[in-house]
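What follows is an incomplete set of chains from the complex, kept in their original frame.
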Amino acid sequence: MIFKTPTKHFFVFGTSEGYTMLNAFDGALLDAGIGNTNLVKMSSIVPPHCKLVDHIKLPQGSLVPVAYASICQAEPGVTLSAAVAAAYPEDESQAGLIMEYSAPARKDIVEKHVRAMAEKGLERRNLKIKEIRSIAVQTIVESIGAAFAAVVLWD
Amino acid sequence: MIFKTPTKHFFVFGTSEGYTMLNAFDGALLDAGIGNTNLVKMSSIVPPHCKLVDHIKLPQGSLVPVAYASICQAEPGVTLSAAVAAAYPEDESQAGLIMEYSAPARKDIVEKHVRAMAEKGLERRNLKIKEIRSIAVQTIVESIGAAFAAVVLWD
């Protein structure tokens, strides 16, 4: 094994305006409470027995594996939404699945869609679903806006 | 050093249909036998003395460094191919090079192209090539399809 397998996870989300798209993204990370860490994007599994916890204050600059959805646009008036869902199997020795989705659409639509994605993903694994957890966030762009939702993995 | 340097590697590939593009991608990972891990994408070196091994069953949810090509499309009837090639130098104290390529094209074309990419990359390093290994996979899209090929690094 190259990396330690995560033993904890939690959900975060945020929105922001910014000077550029990358600044808006950075602002959304700050709003989500993880703006001073180094996100390493990964595809998208909750390891077996990985505990759902409250938001952990991460050390500044630490490298953090994360599954996320984000969307940035520079069209004033547009609604942007980002959402993540985790589907947990009944059999706790099996991994859960995280899905990410973002779109220029309302939050309820985006969240419903990402939940269906997670459900289909666990069905394909022939696993009975114990629970699906999701979060979603929306923002209406003023100038340059971003929405961000994530599952953070930690140890 | 932040991370351990990989000592083993192996090739995988898969294809899938899915409910969304991300579900098709997830299905292709499952088909490739690495769908229950957390892929961390990296650019694309075989460390010196990193052994080519048979497919290792990776722990569920583990973080896995991987060099990959993938392509997802929602156009029925289109052929999608993904391929990776690793060029190994004669001088085994030197690193090998992985190249990735995907396109809406036939597998033989995509594989030939990615092999040429790996060859050119090692030539640029002024290294004599001992061997080029590659894999490629194709699928014809029914509704929403994905093709995926990767070199997985491990320890």
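Structure notes:
Letters A and B mark the chains in the order given here, with residues in each chain numbered from 1 onward.
We take it that contacts are C-beta pairs under 8 Å (C-beta built on N, C-alpha and C of every residue); 3 or more make two chains touch, one makes a residue touch a chain.
Being a predicted model, the structure only gives us computed values, none of them experimental.
Taken over the full complex in this file rather than the chains on view, the one protein sequence occurs as 3 copies, with 2 of them shown.
One rule holds in what follows: only the chains that are shown with their structure count from here on.
Chain contact summary for the complex, chain B toward chain A: residues 2-4, 6, 18-20, 22-23, 25-27, 29-30, 35-41, 59-65, 153-155. Taken together, the chain A residues at the contact with chain B in this complex read 1-6, 40-48, 50, 63, 65, 67, 94-95, 97, 99-101, 113, 116-117, 120-121, 124-125, 153.
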